[in-house]
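Can you read through this structure? Questions will come right after.
Only one protein chain is missing from this complex, and each of the others stays in its spot.
Labels run A and B following the written order; every chain starts at residue 1.
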Amino acid sequence: MSDAAAAVQHHGPPQGFLRKYVFSLDHKVIGKQYYGLALVAVFTGMFLSWLMRFHLVWPNAAIPGLQWLSRVGAPGGVMTPEYYLSLLTMHGTLMVFFVLTNAPFAAFGNYFLPIQIGAEDMAFPRFNMMSFWTTFAAFLALMTAFFIPDGPPISGWTAYAPLSAVGPDAGPGLGWGQNCWAISIALFCVASLLGSLNFIATTLDLRAKGMTLMRMPICTWAWFITSCIALLAFAVLLPACLLLILDRIAGTSFFIPAGLVVSDRLQPHAGGSPLLWQHLFWFFGHPEVYIAILPAMGIVSHILINSMRKPLLSHKVVIGSMLSIGFLSYMVWGHHMFLSGMNPFSALVFSFPTLIITIPATVLTLIWLGSLYGSNLQITTASLFSLGFISMFVSGGVSGFFLAQPSIDIYLHATYFVVGHFHLVMGVAAIFGIFAGTYFWFPKMTGRMMNETLGKIHFWFTFVGAYCIFMPFHYLGLAGNVRRYSSFVDDFMAPLMPVHKFITIAALFTGAVQLVFLFNLIYSRFKGAPAPDNPWNATSLEWTIPSPPPWDNFGGKHPVVYHDPYQYGVEGASADFIMQTSPEKLPEKS
Amino acid sequence: MGKIFAVTLALIAILSAVPIVMNYWGPPEDISTHGHAIDEQMKDTMYEAGFSFLAAQFILGLFIWQYTGRKTGDKLKTFPGGAKGLVIAALVLVGTEILALGVIGQKAWASVYFAAPDKDAMTIQSQAGQFAFYFRYAGPDGKFGGMHPDKIDEGNQNFFGLDPENDVDARDDVISGELGVPVNRQVNLLLHSKDVGHSFYVRELRIQQDYVPGLDLAVHFTATKPGRYEIVCTQLCGLGHYNMKAYLNVMSQEDFDKWLKEKSGQ
Partner (left out) sequence: MRTKQMLAALLMLLICPGLMFAGTVSGKVTYTGTPAKPKPIDMSKEPSCAKEHATPVTTETVVTGANNALGNVVVYISTGAPDEGQVPPQAVTFEQKGCQYIPHVLTMHTGQELKVVNNDQTSHNIHPLAKTNREWNKSQPPGTPPISEKYDKEEFIPVKCNVHPWMHGYFAVLKTSHVDVSKDDGGFKLPNLPPGKYTITAWHESYGTKTADVTITGNETKDVNFSFTAKPY
């Protein structure tokens, strides 16, 4: 807030290629690095899902070239059941950690949080650099699993013990493949802890003069709340991963009970509890859902306000709802474990806060809808994706009603209903937030506009395609189709195959459409129309500086903030928006 | 473009609802005594969730239709009631839903998990291992032989690690790869895992329960309709997870007695 605080950890302009683009201390470069890593991860993860979807509907067909990817996992190009599970594990891990955590939170947060509060960098630029490169090391550790002879782990992204803990006896990929996974996730936790500490310190200490907490834009608030969630969540997953590694390589038995016979071998372990892993994992895992979705909510609100040319009905209610979602997210982890043998009373205890969390979520949705009323909605690719986000969030959210109730969970647990639910609410919705943020902020980040026509083509096919993929998952789940099966050999699943075929075709098509986005991103980076400083007539601080911003953001000046973040459509003002730094007095309300 | 978006949203909402309203791929017929409560609960939730889904999508579409492409001079309007009204609406609407579903609906859960099994329920032990289920009946003596993990010898069909040489109780235990049960008789199923986590799922029975290594759990149910139903594993257990299954064979009491005798003769 004070000028003295803003000078903390001051660093000079970067010198040389390495310092400028690789080991940069500049939060903007680090933000772009996170974005680039997420981009690599999302296309890899999507490619893996293509392979899986293809295998599910044509289980005995050879996929040309797949034997080249893994000789053991796909002899003659036909995917083995364990390789399917390897791909499933890698798809989940890549998407949840390296895409949904990295892109909306670490990438956009890094780039825009300091600028939106008027700081010249993060509070700890060196920590910031370290957290990116630790994340990168985590990514490499995970990718190494592909090059191990028996492939990546087959225990899913949740790595349930004892399957993940007893070692290679339990199946291929559970030797060094699982070690790679555990090391990667432990590194990722360290990086996220560093990152979230940095976000919190920056938000609390480096705000410009006049930038009170309530004057921060909603997305800054979202990143701030997310950092608080991440700090507590990753602090639990890190020791859980360390215990898992100890069980695997040091012979401890935190998660392995006595008397297990795996592949005819009596395991030399005793005294551990598989439920301990589930508790630790989901204590992280459920807040992780909100780590993915809260920044997307923030970004979408930020963009929608700009597109509607009017503020949301209440800034405070939105922030309050996000805070209560963050708080409640710590009380619901047990709803992943209704059928795992906990005391049946605890199912009721976990079910209640899970249902209650729909209240702040509903409030947010109603505020978005209510704010649309009477607005002056501008359709851009960014606003289309934001509106698409609301639609996806609602569709994915209502299925949560079912899964929050333990009695219904008896039937729907571990079916495709759950797959449909979390893909819509956490996957697609958060990715729509990322897309919206990309189309909205690309001009600021690169100094060039993205192509709107390509953007709209991208939106329409993605929007309809995502519904075609994920809505039918719910129908499959209602019919009892079990998830994580590499092929459907059960009699009752045979009639569901047409639905699976439809999904696969939709997935192949919708995935291909993402290449349009990739092309747009690369093409516009080099050939896009030059972007003005404030192409969307927006009010927050990032639009007061050049596109792209100089290395120290505000060119050595210290911005002063006079207004709430979203002064759109103020009656009697000189324009339909007043920037936060504009000294213009608000007209008296009549 | 706003109007196209609105129409697309409406179409998606309607098309999404069709398979559910027409019940194309609904749950199979319930064959248990407790399942109707779960089905009832599911139906109520479907009404409430379906209504919320359709209402939200239609309102979103409507507002996009109405407020896109207005002239810049058009006056901005505030939603009647403002944020306060919406918060109250959310509290009242969702709050009632939570009370209705959460509190009343716990009955279905309680009917499965809070009721103790009947005294005359038939006890069957099931063991899940990579990648098959096996079931054990106590035999004429009504006692299960002890389990010794070091004695497990699958090539010799000793899946439970029995020690008939030294353990008399184990000698008459009947082991089966399919779960035969008499119709209309309560079964108390003990769940034991040999190696990693598994789960017992029979759609028609409306029963799903994890096998947790180190924890011996139990579920009880009464099957009401003779027939053959699939038991599948729903907890990721390794490479053969997709093919881990067994059959539930619900028989009349006479057929069941004959079946058990045949199994024990082997």
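Note that contacts are C-beta pairs under 8 Å (C-beta built on N, C-alpha and C of every residue); 3 or more make two chains touch, one makes a residue touch a chain.
Quick caveat: nothing in here was measured; it's all calculated off a predicted structure.
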For the chain not depicted, the shown chains it touches: A, B
Full-complex contact with the absent chain, from A:N60, A:N343 or A:T453: A:N60
In chain B, positions touching the absent partner: 129-133, 154-157, 159, 164-165, 176-178, 238-240, 243-247, 266
Residues from chain A at the interface with the omitted partner, ascending: 59-60, 72, 75-76, 78-83, 150, 168, 171-172, 263-265, 489
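Following the convention adopted for this analysis, only the chains that are shown with their structure count from here on.
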Length of the line joining the C-alpha centres of chain A and chain B, rounded to whole Å: 29
Complex contact set, residues of chain B against chain A: 1-2, 5, 8-9, 12, 16, 19-20, 24-28, 37-38, 41-42, 45-46, 48-50, 52-53, 56-57, 59-60, 63-64, 67-70, 72, 74, 76-79, 82-84, 86-87, 89-91, 93-95, 97-98, 101-102, 105-109, 112-114, 129-130, 149-150, 152, 154, 161, 194-197, 199, 201, 203, 206-210, 212-215, 217, 230, 232-243, 245
Footprint of chain B on chain A - complex, ascending: 80-82, 85, 154-156, 158, 160, 162-163, 166, 170-172, 256-264, 266, 272-275, 308-310, 313-314, 317, 339-341, 344, 347-348, 351-352, 355-356, 358-359, 362-363, 365-367, 369-379, 384, 387, 390-391, 394-395, 398-399, 401-402, 404-408, 410-411, 413-415, 456, 463-464, 467, 471-472, 475-476, 478-480, 482-492, 495-496, 499, 569, 576
